[in-house]
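A single protein chain has been omitted; all remaining protein chains appear in their positions.
Each chain gets a letter, A and B, in the order it is written, and its residues are counted from 1.
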Amino acid sequence: MPKQPVQQRILKYAITALIVIGSIWSASGLEITLEKILKAPEQIAILVGAMFPLDLSSEAIERILPKVAESLFIAWAGTVIGAVFSFPVSFLAANNVAANYISETTKQILNGIRAFPELILAFVFLPITGLGALTGTLAIGIHSIGTLGKLSSEVIEGIDEGPLEAIKSSGGSKINELLFGVVPQVMPTITSYWLYRFEINLRASAVLGVVGAGGVGAELINQLRFRDFPRAGTVLVATVVLVLTVDTISAAIRRRIIKGRSIKV
Amino acid sequence: MINLPKKPPPSLMVFAGIPTAVLFSYYCFFKVGFNLTDFKENLENRYLVTDPLFNPKWSWAIENASEALVETIQIAILASVVGCFVALPLSFYASQTTNQNKISYFLYKSFLNLVRTIPDLFWAMMFTVAVGLGPFAGVLALVMFSLAIMGKLLSETIDSIDPGPLEAAKSSGASHNQSVFTSALPQVLPNFTAYFLYIFELCIRASVILGLVGAGGVGRIIETQRIFLRFDRISPIIVLILLVVILIEQFSVWLRRRIL
Partner (left out) sequence: MIKFENVGVVYPGGVKALDNINLEINEGDFVIIVGLSGAGKSTLLRSINNLVKPTDGDVFVDGKNVTNASKKELKQIRSDIGMIFQTFNLVNRSNVLKNVLTGRLSQVSTIRSITGLWPKEDKQIAFESLERVEILEKAYVRGSNLSGGQQQRVGIARALAQKPTVMLADEPVASLDPVTSRVVMSYLKKINQELGITTIVNLHFLDLAKEFGTRLIGLREGNLVYDGSVDDVSDADFENIYGRSIKSSDLIGEDD
């Protein structure tokens, strides 16, 4: 029976060893003992138990609901910023639309923006725009420009050049090629990326509250600090409900966009 | 003059959806407090941030933050390994290709969806309360994080594999688990590896932030320095993290080329 090529086997063993050693080194470095691991489930159960019954008093709801809505607004506004600015930039970053030196530079700039988590961007904006939703929106918006820009440029780079050739051969200009050849091909996928980004941004905006950039995060951390677990549980459930709802609607819309409408003749 | 066939009415989504989206966007920007004049005023304060930001204090960072940086990386390694490997069997249960039992499939899939809805920092907050402050809470939080992402990605991949080999194995009398192990698992291993590397990278970025809520890592230091506007100490830390992330990215690209 032929054996797997030696090089491949060595690589596989090396990687497995790397993972195992890495994990053990990490676990010991972090002082994670078996005792701690075994105790954990019980501790978690205690916490979850303390959250129920949830605090559904009108006082709680009055405090929490606006914050949950705020997270929604921040996520949407941030995504809009990301979509609007990333769209033109993505053309510049696509090597089949823009010259190589332009597309390479743009890609590197986008990578630079992408590298910073939204939270770090929020940090940077806090002293400038102060506490509140605007900071969160800017942080999410700018980070989204980076990710959406990169993803959109990849979609543009993957199109079928055939229709572009047809337009060119009929005397169309480069702009015609872009508008009638590229855009119709990429819009469905790019729009679905925008929606997916909205789903992710919603989670990010929930978190940003922790540093005071608006949204539910501040509520949760306060309730946990004051050990008001039922209220914390409410915050959690409210967040989950919001995210699930948005996820489901967004997924349905995305499916419809990709599938397209069929007309019977 | 030639007459065209009747034009079909514009789709509901476009007709109602786009105006709604535009109006909603205006509303959101309003609610969020987007005000151009205020914004311009605010921008004048930018030197508070940009001056120290571009003046990194490397020695301070290396002296005081190295240990925390290592901790951050360790959290990421442990969390991604545990999370991804636990997610591996779960994903098979969360895919209709390999789990014909509708109830069980629904339960596993819902579980994964539920875990996905809770942001990583929320998990971190809860675990610090449950098991105490420190990196253990951080690891647990990111395990949930990795589990959720790997679960979704992998189960969707399993949804689209070729069911042929699976059928063949079952028809030869192999048990369900046997057929999955021999015929479905090998098909998704390359994807699993790619996702694992991707999630590892995500974990490193995520674990930087965990310290903010006391769950270990460099975040704690960043938070304390931020309050005093010491961006000159924060920027070198961020750069070091970015370097680590880039190194890992390069390594994973190299690795992927080798094994695929």
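The rule we apply is simple: a residue touches a chain if its C-beta (ideal position, glycine included) is under 8 Å from a C-beta of that chain, and two chains touch if they have at least 3 such contacts.
Source: prediction; values computed, not measured.
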{"item": "Of A:132, A:188, A:212 or A:230, the one touching the omitted chain in the full complex", "value": "A:188"}
{"item": "Per the touch definition above, residue among A:65, A:166 or A:241 touching the missing chain", "value": "A:166"}
{"item": "For chain A, residues in touch with the removed chain", "value": "162-163, 165-173, 175-176, 179-181, 184-185, 187-188, 260-263, 265"}
{"item": "Contact footprint on chain B, counting only the chain that is left out", "value": "1-2, 4-5, 7-8"}
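Methods note: only the chains that are shown with their structure count from here on.
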{"item": "Geometric centre distance via CA averages, chain B-chain A, whole Å", "value": "8"}
{"item": "Touch list for chain A against partner chain B, complex", "value": "8, 11-12, 15, 19, 22-23, 25-27, 29-32, 36, 39-40, 43-44, 46-47, 70, 72-74, 76-77, 80, 115-117, 119-120, 123-130, 132-134, 136-137, 203-204, 206-207, 210-211, 214, 217, 220-221, 224, 236, 239-240, 243-244, 247, 253, 256-257, 261, 263, 265"}
{"item": "In the complex, chain B residues that touch chain A", "value": "5, 8, 11, 13, 17, 24-25, 27-29, 31-34, 39, 42-43, 45-46, 48-49, 53, 70-71, 73-75, 77-78, 81-82, 113-114, 116-122, 125-127, 129-131, 135-136, 139-140, 205-206, 208-209, 212-213, 216, 222, 226, 229, 231, 234, 238, 242, 245, 255, 258-259"}
